[in-house]
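Shown here: the complex without one of its protein chains, the others still in place.
All chains are identified by letter, namely A, B and C, in their written order; residue positions are counted from 1 within each chain.
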Amino acid sequence: MKREIGGGPPVAELENIHLSFGGLQALQDVSVAVKPRERLAIIGPNGAGKSSLFNIISGIYTPSSGTIRHKGGARPARMKPYEVARLGIARTFQNIALFSGMTALDNIMTGRNSLMRRGVLGEALQLPWARRQEIEHRRRAEEIIDFLEIPSVRRTPVGELPYGMQKRVELGRALAAEPELLLLDEPMAGMNLEEKEDMCRFVLDVNEIHGTTLILVEHDMGVVMDISDRVAVFDYGRKIADAPPDDVRRDQAVIDAYLGTAHEH
Amino acid sequence: MDELYFFLEVLIGGLLSGTMYSLVALGFVLIYKASGIFNFAQGTMVLFAALTFVGVLELGAPALLAAVITLAVMVVLAFAVERLVFRHMVNQPQVILFMATIGLAYFLEGLGQTVWGTEVHVLDLGIPDRGLWLGPILVSQFDLVAAAVVAGLVGALGVFFRTTTMGRALRGVADDHQAALSIGIPLHHVWVAVWSVAGFVALVAGLVWGSKLGVQFSISLVALKAIPVMIIGGFTSIPGAIVGGLIVGASEKLAEVYLGPFVGGGLENWFPYMLAMLVLMVRPEGIFGEKIIERV
Amino acid sequence: MFYRETGQYKTTYAADRAIFPIRQDRVAFAVLLLVAFVAIPLLANEYWLRSVLTPVLVFSLAAIGLNILTGYTGQLSLGTAAFMAVGAFAAYNLEVRVPEVPFLVSFVVAGLAAAGVGILFGLPSLRIKGFYLAVATLAAQFFIEWLFTHVGWFTNYSTSGVITAPPMTLLGFSFESAESRYLLTLCIVVVMAVMAKNMVRSELGRAWMAVRDMDIAAEAIGINLMKTKLTAFAVSSFYCGVAGALWAYVYLGTVEPQAFDVLRSFEILFMVIIGGLGSILGSFLGAAFIVLLPIFIANASGIFGDALSAETIAHLEFVIFGGLIIVFLVVEPRGLARLWQIVKEKLRLWPFPY
Partner (left out) sequence: MAGIPAANTFPRLLRANAEHVGSLPAYREKEFGIWQTWTWSEVSEEVRFLALGLRSLGLERGDRFAIIGDNRPSLYWSFTAGQAIGAIPVPCYQDSVADEIAYVCEHAGVRVAVVEDQEQVDKLIEVRDRLPELQAIVYTDPRGLERYDEVEGLVGVEAVVEIGRGLHGRDPEDYEREVARGRPTDIAAILYTSGTTGRPKGVLLTHTNLIEPARRAVKFDNLTQRDEVLAYLPMAWVGDFVFSIAQCHIAGFCVNCPESPETVLTDLREIGPTYFFAPPRIFENMLTSLMVRMENAALLKRRLFAFFLDVARRVGCDILDGKRVHPLQRLLYAVGNLLIYAPLRDVLGLGRIRVAYTAGEAIGPDVFRFFRSLGINLKQLYGQTEASVYVTIQADAEARADTVGSRFPGVEVRIQDQEVQFRGDGVFQGYYRDEAATAKTMTEDGFVRTGDAGYFDEAGHLRIVDRAKDVGALTDGTLFAPKFIENKLKFHAWIREAVAFGHERDMVCCMINIDLEAVGDWAERRGIAYSGYTDLARQEEVYELVRGAIGDVNADLAEDPALRGSQIRRFLILHKELDADDGELTRTRKVRRTVIGQNYGELVEALYAGRDSCRVAAEVTFEDGRRGTVEADVRIWDVDAAAPMAAAA
């Protein structure tokens, strides 16, 4: 199966983005774009602005200046995160942000909420449309559960799941929204080798089978070099490199800033 | 001219009575700063302290002894609350802790009245309660004394926080739990200490309020107004508690006097809350509070 | 022990998401309904029907309302009684001004009016949470209480400030007897409880819980926080409003605004905490517990003869309620419903311990 990268405008494009908190410059003049079906990795030391970038794309932060484009069209300067999500952008969080009181299944079902119809009375009375909607979306959620190989924990409250499983459920919740662009914030952090392999397989499958564009922040260099088409390197809020993995590996600025120094993780 | 004098009279009266709200709010702020707990029971602690004091007084003890005994009871209470309640709720969300303090409020209210009865106790500490003319403006002597007490208390607390080890630990713990631990005082002790200080503040507030209104159940309801005071002033700020109290006291009086007649009076009951709500909408962290930033 | 689940497999999602997926639970629920609808009206005396069971049901409804807001959506409210008051006075005013409106319609209007007020006071929830929000709801509590006391229009300029509910008749039948009022309440409460259960197990309920558990993630997954929170306020207040109307019409008959004071709000909050945050069943358990406990205490104190005055007993109630709240929050924050769930799990696994 051949994967075609590109074709059409970038799924997400950030242009000259600045972001500051108080006096602190979190991002300075950052421009980055991701093409359809591309796998873009973002690396950099802690505090380099990787998560800030995600928060800007997903609408949690508003940049001080700069433009964000979605499939070629400029996004309004202020967009609520839920409006961004409805553009087909889903994400996971660095520190798992699951709905801890709910089961794995309900978490994943919640991922589909934005695709569902809201009608208070209809849901209260379980009118045919409400019942049908629950069942149809349950089926889709179950496909994700099957895909992520977590049927045995379907009914477990996620708070009781081990860390690796929680990461999987969180990915499931993001996938449930059927996103075009998936932002993964350190999907492999804290996992053992086997869990990482599984996660890599899932992530690659999502990208290759469904054509989902990926941006991932990850510290595990092996994973990054293996699975990404392109690597953007951040340091002190600036992008210092943006190239295919092999080129990045040879880039002197990157080596100085990041790869060369011992990075504890 | 009379209009202006009248306005000033109302304003000053409000400000002075506002200092009493400040007194209760002070207790809230102390506990919130040290433990992150919004202590709904602070108002009840005021009632409880006053009831205990009056009760001991009525048993024939001299005022000073009664104060010491009451203070001891408040320390024991602080100890019990830490040991029996909050130590077991370390990882609970703040809202759950808050609800626990509502339970505590009920418990104390019931306990105080079971032990000391419900009838209104008169408390006379010999504070003169006559009007005092400052030029053309009539001011309550009682309120002046109360304001002085508040000022004294704030000053004393300031000294306590600056000069004693425990005081420094308390300040430290508000900023950073780790830092407090590094001073070498266990967190549990800090909690007990801060609840004790809050108990002391409650006692002072109880005495002042009790001698003004009589020691009775409604004190705890009036003391609830310390909540909007805190919201307006900011949760983490002692100056905020003072200023908030002044604002609430003044604004509710002014509202009552100038708006009350048009709507049938009784504005005082809800005006501070509405004011607090408005403040929340505009500036959720309050006037002196630190900006709340949520990290993702 | 009594569960025989083997062979109760699900072949459709519809069966899998049933409210009671286990047959034994369905049977138990059917028996419970039978008892509530048939046995109790036949067997219970007037005192129990009028003064115990009816208020338990009404409180359950209010507790469901608060639970939707606090237990499911995580928005703390200390103004439940105020929303009940809105319901009661709305129904009253509609009936007084438009007498031809059937009382059931006025109950619906009561709910809608409360929902509207709920949305208004829910607006701050868009900016603030936790106990900050509690202050906003306290504002609602004190303001509304004051409004009904001081603005004569709401009490139809009754001199005493007390409103008297008009008689309830439906198709010529007058609900006057304790049995008929109990059954009327029961019908309304059962229907609304099922509706609440349906909401919390659907898209809406998941959105609420998502907001409660992790609002940032909820928004990032496409949930409109504002809409979801305000819906919770509206639905919650609707339930409280209907409960308020029932309280006035079915239980008390005559009401003054003070019947809906801040202590009433706390009482309902306690029901939710003791019954179980985030549980419809818990709302019933909590309401029953809080209503029955004073009766139990009163009876128990009878053993001591007249040693305890009525006043002391009232104070002891405070001590016990407060203590129980603390005990529940420390030991089992999910309340009686959670305890029941644990017992049920044990029964399902019997004789195995896990």
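Operating definition for what follows: a residue touches a chain if its C-beta (ideal position, glycine included) is under 8 Å from a C-beta of that chain, and two chains touch if they have at least 3 such contacts.
Remember, it's a predicted structure, so these values are computed and weren't measured experimentally.
Q: Quick one: jot down which shown chains the absent chain touches.
A: Looking at the complete complex, the unshown chain comes into contact with A, C.
Q: Touching the hidden chain in the complete assembly: which of C:Gln8, C:Ser158 or C:Ser309 does that?
A: Residue touching the absent chain, from the options given: C:Gln8.
Q: Touching the hidden chain in the full complex, which residues of chain C are there? Just list them.
A: Within chain C, the residues touching the omitted chain are 1, 3-13, 15-16, 348-354.
Q: Over the whole complex, note the residues of chain A touching the chain we left out.
A: The missing chain touches chain A at positions 1, 105, 138-139, 142-143, 145-147, 151-152, 154, 201, 205, 208-209.
Note that in this section only the chains that are shown with their structure count from here on.
Q: Relative to the centroid of every protein C-alpha atom displayed, which chain's own C-alpha centroid is closest?
A: It is chain C that sits nearest the middle.
Q: Can you tell me which chain lies farthest from chain C, using the average of the Cα atoms as each chain's centre?
A: Looking at centroid distances, A is the chain farthest away.
Q: Using mean CA coordinates as chain centres, what's the gap between chain A and chain C in Å?
A: Measuring from centre to centre gives 41 Å for this pair.
Q: In whole angstrom, what separates the CA-based centres of chain A and chain B?
A: Computed from C-alpha means, the inter-chain centre distance equals 48 Å.
Q: Do you know which chain C residues sit against two or more other chains?
A: Answer for chain C, listing residues that touch two or more other chains: 216.
Q: If a residue has to touch 2 or more other chains to count, which residues of chain B qualify?
A: Answer for chain B, listing residues that touch two or more other chains: 296.
Q: Which of the residues in chain C end up touching chain B in this complex?
A: 74, 76, 123-124, 127-128, 130-132, 134-136, 138-139, 141-143, 145-146, 149-152, 216, 262, 266, 269-270, 273, 311-312, 315-326, 329-330, 333
Q: Inside the complex, what are the residues of chain C that reach chain A?
A: That would be residues 12-14, 16-17, 195-196, 198-199, 202-204, 206-207, 209-210, 212-214, 216-225, 227, 231, 234-235, 278 of chain C.
Q: Which bits of chain A are touching chain C when the two form their complex?
A: Those residues of chain A that touch chain C are 58-60, 80-82, 84-86, 90-91, 93, 97-102, 106, 109-111, 113-114, 116-118, 120, 123-126, 130-131, 133-135, 138-139, 173-174, 177.
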